[in-house]
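Apart from one protein chain that is not included, each protein chain of the complex appears where it belongs.
Let's look at chain A:
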Amino acid sequence: MIEFHSVTKQFPDGTLAVDDFSLVLPSRKTTVFVGSSGCGKTTLLRMINRMIDPSSGSIEIDGIDIASGSAVALRRSIGYVMQNSGLLPHRRVIDNVATVPLLKGVNKADAHAQALELLDTVGLDRALAHRYPSQLSGGQQQRVGVARGLAVNPNILLMDEPFGAVDPIVRDDLQQELLRLQRDLDKTVVFVTHDIDEAFLLGDQVVILEKGAQIAQVGTPKEILANPASDFVATFIGADRGKRRLAVDSTIARSGDDVVLVDGAGYVAGVIDAPGGVLPGAGVGGTTNSRARSVSNKTDQAGDA
């Protein structure tokens, strides 16, 4: 469990990045900080492993103030995955993954054996172990970054827009991989993104932030979609533009028992079962057990809600 107590961060140039932020991040859940650029979400993340120290307030992990120990020991106990992988370019993949265990004094043979297992865990071929990072694709580099983050078997994994620089298809893969990993490994994950769809897909707890890391809304994806707390949240999640609300497109000829759904912007969102042209559960609201097939990842969560 990670707790922020009235944390404020003012940078030397006067920027107030985080203004009186308090929140509890539950153990073994994924908490996603989502917001626009400059809202302070990365600052929040980097304060957890003391890459940035708060100007005031405190942060506790399992009840212990993180400022009480050494920053280096803290960082070695927390997995960190960043955008653009941050791998050491002069070291082979296997050495990159084994970096922190080696720093902690694990012998080389054990560290390398463990690194190979971690490559399996993140879905990478062991043949890549002796390549250099620049010989890997962006998606593969991110996987190596995740493997390195897991190398010390941390309870906490910090992820700073880890999938921000890969193409959408690879990003989908990586997101699914992370969901699978999280089911298997059960870490406390703190994830930063500016992509609300990614936040809704990955987050157990989603924190929508405004400038100065002011909390606009905290909740599960379903709670936020069903009840946006403010106009800001509604705009941010796209509810006001009708992106989240689907409607039957009557201009498209029906084929069989499927009806085409479109979102507010007119994009074809998917189809839904409608035997005889009648939507099942119509009027009952939310209790439908029909199979909706979405063609857009953006509407998956809307379907859930």
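Simple rule for what comes next: contacts are C-beta pairs under 8 Å (C-beta built on N, C-alpha and C of every residue); 3 or more make two chains touch, one makes a residue touch a chain; residues count from 1.
Criterion: contacts and distances are computed from a predicted model.
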Name the absent chain by its UniProt protein name; which of "ABC transporter permease", "FMN-dependent oxidoreductase, nitrilotriacetate monooxygenase family", "Carbon dioxide concentrating mechanism protein CcmL" or "Membrane protein" is it?
"ABC transporter permease"
Options A:148, A:187 or A:244, residue touching the unrepresented chain:
A:148
Using the touch definition up top, pick the residue from A:1, A:165 or A:229 that touches the left-out chain.
A:165
Residue, one of A:72, A:113 or A:226, that touches the chain absent here:
A:72
Option touching the unshown chain, where A:195, A:223, A:258 or A:273 are the choices
A:195
Where chain A meets the left-out chain, the residues are 46, 49, 51, 72-77, 80, 82-92, 99-100, 103, 132-135, 138, 141, 148-149, 164-168, 172, 195, 263, 265, 267-270, 292-300, 303-304
